[in-house]
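Note that one protein chain is taken out, while the other chains of the complex remain in position.
Just so it is clear, A and B label the chains in written order, and each chain counts residues from 1 on its own.
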Amino acid sequence: METMEWVRGSLDHCVKCTICETFCPVSNVTPLFPGPKYVGPQAERLRTGEGSPDASLDYCSACGICTFVCPQGVKIAEINAKARAAMKAERGVPLRDRLIARTTLMGKVGTPFAPVANWFLGNQPLRRLVEKTVKVHHEAPMPRFVGRTFQSWARSHTPLQDAASAVVLFHGCNVNYFEPKLGEMAVAVLEHNGLRVLIPPQECCGLPLQSNGLFDDARSYVRKLTQSFLPYANRGYDVLAMSTSCGLMLKREAREMLDLQDDEDLKTVSAHTYDVCEFLLALHERGELKTDFKPLPMTVTYHPPCQLMGHWMGKPALDLFALIPELKVEETDAECCGMAGTYGLKAEKYDIAMAVGAPVFQQVEDVRPDLVASDGETCRWQIQKATGVPSVHPVEVLYRAYGLGG
Amino acid sequence: MSADVVVLGAGLSGLTAALRLAEGGLRTVLVAQGVGATHLAPPTIDVLGYDPELVESPAQALPAFAAAHADHPYARISPETVAASIGWFREKVPGLGYVGSLDENLLVPTAVGAAKPTAIVPEAMAASDVRAGGRFVFVGLRAFKSFYPAYLAENLCRAKLPSGATVEARGIQLSDPGQEPDVTCLEYARQFERPEFRKAVTAELLPQLQPEEKVGFPSVLGLDNHRAVWQELQDVLQRPVFEVPSLPPSVPGIRLFRALRKAFRNAGGRLVLGPTAVGAETSNGTVDALVVQASANRPTTYAAKSFVLATGGFATGAINLDSFGEVRETVLGLPVAGVPDVEALRFSPGYFEDHPMARAGLAVDEHLRPVDADGNPAFGNVYAVGAVLGGAEPWREHSGNGLAIATGFAAASEILEGAS
Partner (left out) sequence: MSKLQTEVLVIGGGSTGLGVVRDAAMRGFATALVDRGDLATGTTGRFHGLLHSGGRYVVKDPKAAEECIHENRILRKIAADVIEDTGGYFLTTPIDDPEFADKFVEGCRATDVPCEEVPVAEVLRKEPRVNPGITRAFAVPDGSLDSWKMVWACARSAEAYGARILTYHQVLRLIVEGGAVKGAVVKDHRSGEEVQIDADFVVNASGAWAGQIAEMAGCEVTVFPGKGIMVAMNHRLVNTVVNRCSMPSDGDIIVPARGVAVIGTTDQKVADPDNWEITREEVQKMLSAGENLVPGFRQARALRVWGGVRPLYQEKAEADTRDVTRAHALLNHRTRDGVERFVTITGGKFCTLRLMAEETMDAVCGELGVERPCRTADEPLPDSEEKRYYWLGARVAQREETLHQDQLICECEFVPRRDLEAAMLRRPTTNLDDIRRLLRLGMGPCQGGFCIYRATGILHQLQKISSSVANRSMLDFLQERWKGVRPALYGDQLRQVRLDEWIYQGTLNVGHLPADEAQGSAREEVKT
């Protein structure tokens, strides 16, 4: 059955129990969003695909929490996303959404002009101008361009010789344009464990395009990315994703959302895709992870991104942290930091995003950790901006504990 | 991933088993497709309410009940274990302050004003016990559409209580502050955590109250700071205050879930939400690993020494009745007991009649392991708890949460004993 019908058909499982609504971080902070049950399985029965009746649907942040708390298996977030794409196709996608969805474009344009771009992004009057015209909120946390890409580092890096096996690194746009050092750390951690890290040329997974309703563009990006990894997957190499949301895209979201359910190449790549922490934990379960961690006497607040939970695998980073002596870890007791990809950048959504994230920020402020760790890059931007606490990927904590930075 | 025990299902029975196992020192992973019925059900722990007549003392009634219902899960667990499980449960959620005992059921009003038997209730419901009659006022909130105090009160006044006592009850409707006309109980619970909101409510309410009147709200009195909110209301209103559960979602149930989840986490347990169990790897009558539908296009397995099925039965599709009339337990393909023939009557024409199909579910041995028609366990290391079990009609007997806790506790005990 075509994917849309399979996703839409899952609304039959809905027994109107309201569990999804109790978890929705957006409807819990604003009455502008009537809730996932409402815009998902409930309204979908009355949508024909012609004429979208409900603009309030646009307030969904696509965090995906509703789907993984639903006890009946309704693909709520997916139904919402499809309905929203249909609505946007009808009403038109705003210029703003088209721009922020094109991370590769932004990266390619911003990187050579990093200092200028960063100045631009940090300049409040200019940001207010941007808000008026393009509707990106002037306070929204934006990453900094660093002037060189991770890909350029990778090209000049000598891979580990005499390695027992190899893995492919799916670094993602964030590592490439904004956090190449994180990519270097990931390589160091994997090499420390005897793995040769292959870093083929690769572009965007298309997720920002998909979540802004630009399905055709998203499809061409994800197909291209699939082809980048396919030769490796065919040879049995695992593909490790540095970003939970990008990893999820290859694992299942692209297939579900973009009607690529039967795409054999994507299925092959998906079968080999792991989140980087998931992979490291699996190594440990097989007894193959080096556990020569030095004591790390610090407090880390760990925030599992909502998109990580969409992997349906629990929180592997926590189990990895448990291996590090003297490390104290506090887990946040909140569903979402509010950013949800590009949602929190938008002028009309910014306040909602900040309200959604407020419990997370409060818990960080209460604990006053040395570091915040989160697998999601946009979570890191959001939490760091709101609390001032340096926010890192869990791999960086491992890197430090291995003593690889010197 | 590998563990000592995998519990499948995050409802009350799954959470109970998982917590007991984790606290017992076993590496426990709780895998669930989603969140369970804690979010939907009242927090009352019903052990046995009707048989079909009103049960006044579950402790006294259980032995005869178990003897008369040989297929019922209560026939598999000793009354001592049931009592122990309830006692254990109360200690795990001290913040909710459960009161009551198995010796005597309380009678508490439901949202339609029927009196409902239950064994133990959170302290915030204790004052609603009507066994001795009394004077009650029920308070409706401006924008809450799932509570009708006048209707409730009128029915409650007509309740025929075993003691012969009478109830005086009335309903009033507040116009609490706020602009939104359609406010959920969860949102109201958050409002009640704000001092200015509570002040406005009590200011409006106090002049309307009569002496010696107990004050009943829908269950919205706070979430994380629930106890403080409830106590403050009692102090300000100078009368006992209680909550009345209504339609889902259940705020007290959410409090319960959060308390149990926190305890599980603190005991080192791991919760994995989202995947659907699709099968198992087995060998020699043992389940070696549970297979779940992963997000990626590959099977994901959870290996363990023991497995607890807390999957919920027909209510979640864990046991599925298909369009041809065939019944299947969808995770391990276990035999389902109590299923009338396809051509026979399964559901009676009258909604309130007895339905032959209602008690279909997994049959278990005295260790709570699912068994076939001959009484042989399909797998030596699999246990079943909660609503997936057959032989009971918890919504009619009013035994749901009691069964969940008792069976979850008992199965965990079985596994802990086996492990030691």
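FYI, a contact is a pair of C-beta atoms (placed from the backbone, for glycine too) under 8 Å apart; a residue touches a chain by one contact, two chains touch by 3 or more.
Small disclaimer: the values here were computed from a predicted structure and weren't measured.
Student: Which one touches the absent chain: B:G36, B:G274 or B:G317?
Tutor: Touches the omitted chain: B:G317.
Student: Would you mind spotting which of B:A84, B:V99 or B:A159 touches the chain that isn't drawn?
Tutor: B:A159
Student: Which of these touches the unseen chain: B:G25, B:G325, B:G380 or B:G418?
Tutor: B:G325
Student: Pick out which of B:M1, B:L15 or B:A41 touches the chain that's been left out of the picture.
Tutor: Residue touching the absent chain, from the options given: B:A41.
Student: Residues on subunit B that touch the omitted chain in the whole complex?
Tutor: Within subunit B, the residues that touch the unshown chain are 37, 40-42, 50, 110-116, 143, 145-148, 150-151, 154-155, 158-160, 179-182, 245-248, 313-317, 320-325, 343, 347, 349-352, 394-396, 398, 400.
Student: Going by the touch rule given at the top, which residues of subunit A touch the chain that is not shown?
Tutor: Subunit A touches the chain not shown through residues 1-2, 4-5, 8-9, 11-17, 31, 34, 37-38, 41-49, 51-56, 72.
One rule holds in what follows: only the chains that are shown with their structure count from here on.
Student: Provide the C-alpha centroid distance between subunit A and subunit B, rounded to the nearest whole angstrom.
Tutor: Whole-Å distance between the two chain centres: 35.
Student: Quick one: which bits of subunit B touch subunit A in the complex? Just the residue numbers, please.
Tutor: 1-2, 29, 32-37, 39-40, 180, 184, 186-187, 190, 248-249, 254, 262, 265, 270-276, 292, 294-298, 300, 312, 316-317
Student: Mind listing the subunit A positions that touch subunit B in their complex?
Tutor: Counting only subunit A, the residues touching subunit B are 13, 17-19, 21-23, 28, 31, 67-73, 248, 251-252, 255, 267-268, 270-274, 281, 285, 309-315, 318-319, 331, 333.
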